[in-house]
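Of the protein chains in this complex, all but one are displayed in their positions.
So, subunit A:
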Amino acid sequence: MAKSVLTVGLVALGLVWALAQTAQADDMKRYVVAGSQAAKLESCVEPTELMRRQHMEFIKHQRIATVHEGIRIEKYSLSGCVDCHISYNAEQIPQPINQADQFCGACHAFAAVNLNCFDCHAAVPNGTPLDAAAMAAHDAAGVAAQVQSHRDGENH
């Protein structure tokens, strides 16, 4: 008896957790910085369905073009993901995008994918100043003072 109660309890707990994760992932996967370049677009650099399934392929190919050939205007860019999908807390501090409740982190937690990108790559915009267009966008969103980012591309 006790065993079956425990089993039911565990299953229920599991379901609640899964639901919470789904809700969080669902919530986060649509998140873009208000006023950013992405906010004005119908979808990301590719249709949403394609992005969800293949974003890792896109940036994998882009990295070869950038690292080996020095091309910096590729449509796909990890720092582009961060620029548009980073979120800020009440103090306007950017939250690392790979945190479990953030854009990248929420979906990857749900999908049980271990993310290594941000072992090396910056998980918040960090570095030399933004270009004029991005600066204006972040100005409009009221987060300019905290954001200093180096954009790898123009086309997103």
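Observations
Operating definition for what follows: contacts are C-beta pairs under 8 Å (C-beta built on N, C-alpha and C of every residue); 3 or more make two chains touch, one makes a residue touch a chain; residues count from 1.
Convention: contacts and distances are computed from a predicted model.
Entry comment: the absent subunit's protein name, as recorded by UniProt, is "4Fe-4S ferredoxin", drawn from "Hydrogenase small subunit", "4Fe-4S ferredoxin", "cytochrome-c oxidase" or "ABC transporter permease subunit". In the complete complex, the residue from A:T7, A:T48, A:Q92 or A:N126 that touches the missing chain is A:N126.
In the full complex, subunit A makes contact with the omitted chain through residues 63, 65-73, 79, 82, 119-122, 125-128, 149-154.
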